[in-house]
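Here's the structure, in structure tokens; my notes come after.
With one protein chain held back, the other chains of the complex are shown just where they sit.
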Amino acid sequence: MIKRYDSVIVDITCRIMVPFIQLFAIYVIFHGHYSPGGGFQGGVLLASSMILHRLSLGQKESYAKLAPRNASILGTGGMFLFMLTAILPIFFGGMFLDYSFLPIPGLESAMLRYYGILIVEIWIGIAVFGCLVVIFDRLTERRWG
Amino acid sequence: MGDLTFHYSYIMIIILLVIGLWGMLGKRNLIKKIIGLNIFQTSIFLFFIKGALKEGATVPVIDPELGLEAASYFNPLPHVMILTAIVVSVATTGVALALMLTIYRNYSSLEEGDILERMGK
Partner (left out) sequence: MIEHLPALIPITLILFAFIAGVLGVMQFKLSRNVAMLGALAAFVLSVTGTIQVLQTGPMHYSFGSWPPPYGIEFVLDTLSAFMVLVITGIGSILLMFPTKPGFMIDEQKGATVYTVVLMLMAGLCGMVLAGDLFNLYVFLEISSLSTFALISLGGGKAAVASFRYLIMASIGGCFYLLGVGFIYFSVGSVNMADVLQLLPAVYDSPSVIGGAILMVTGLCVKMALFPLHTWLPDSDTYAPPVVAAFSAAVQIEVSAYVIIRLILNVFSPEFIIGLTPITDIIAWISAAGIIIASILAVAQQNFRRMLAYSSVAQIAYVGLGIGLANPLGIVGGIFHIMAHSLMKGSLFLIAGGIRHHTGIWNINDFQGLGRRMPWTIGAFTIAAMGMIGIPPTAGFFSKWYLLLGSIEGDQWVFVAVILISSLLNAVYFFRIIEKAFSPPAESTASVNKTGELPKRMLAPILILAIGTLIVGALNVLVVNELIMPVVEGL
């Protein structure tokens, strides 16, 4: 059970830093197919923002913002949506993971692959975020011994 | 001797690999074993990244000035393989930490000698 950290400076600093870390994480996710970054790295940054939240504000307040059960649902949901996006091309004539057959109207084949990778990176980012928050919650849920 | 200083990164990789192996197999404390595992895996990542470099090459995003020849961009495939391997390493560390928690809750110790004694070997 993590207690709230007993200092005003830590409290205010962490409250200010968390949204900026999340913004940077979303930037890293969205630029993954074009420059260094991607789903996994952005997901880890999002999870680290949530871990900072849990460490500095204590369990009671932080679980009210994101309960462990919802984090678990986010994790599995992200992976499930990724599998669906990967299987969808099979029904529309292509191979597995072939993004040029995704049913988005009005885009040509190369642009479809471009956006396909982007969509998949978003699902992976959400999945990694959920899984790492679940790992952190399980490791800290009870007192040791 | 010139070859040795040119390939200094391979020497560092081997040193890290041996440190990691010694940590995993020679140390008694479970946390030190996990740290050794991480060092060992990091040395393998360094090996892949070292092999992807080319002399005078730049980031593999197509630059209009450099054109399309492959020799001026370094190889992105090992980097992608290492991304996957890093994810595997993080997951393995997570599972190892969870296992350590279970062991501590059952045996109240993280030293291998104590744990084996309490297990009744």
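In this document, chain identifiers A and B correspond to the written order of the chains, with residue numbering beginning at 1 in each.
Keep in mind that, in the parts below, a contact is a pair of C-beta atoms (placed from the backbone, for glycine too) under 8 Å apart; a residue touches a chain by one contact, two chains touch by 3 or more.
Just so we're clear, the structure is a prediction, and the values are computed from it rather than from any experiment.
Engineer: Who does the absent chain touch among those shown?
Structural biologist: So, spelled out: the chain left out of view touches A, B.
Engineer: Out of B:19, B:57 or B:96, which touches the unshown chain?
Structural biologist: B:96
Engineer: Write the list of chain A residues that the hidden chain touches.
Structural biologist: Missing-chain contacts on chain A: residues 76, 79-80, 83, 86-87, 90, 94-100.
Engineer: If you put the missing chain back, which residues of chain B would it touch?
Structural biologist: Residues touching the hidden chain, for chain B, are 21, 24-25, 30, 33, 37, 40-41, 44, 47-48, 51, 78, 81, 84-85, 88, 91-92, 95-96, 99-100, 102-103, 106-107, 115-116, 119.
Just so we're on the same page, only the chains that are shown with their structure count from here on.
Engineer: Which integer distance in Å separates the CA centroid of chain A from that of chain B?
Structural biologist: Here the centre of chain B sits 24 Å away from the centre of chain A.
Engineer: Along chain B, where are the residues that touch chain A in the complex?
Structural biologist: 61, 83, 86-87, 90, 94, 97-98, 101, 104-105, 108
Engineer: Please output the residues of chain A touching chain B within their complex, sorted ascending.
Structural biologist: 34-35, 38, 40, 44, 135, 138-139, 144-145
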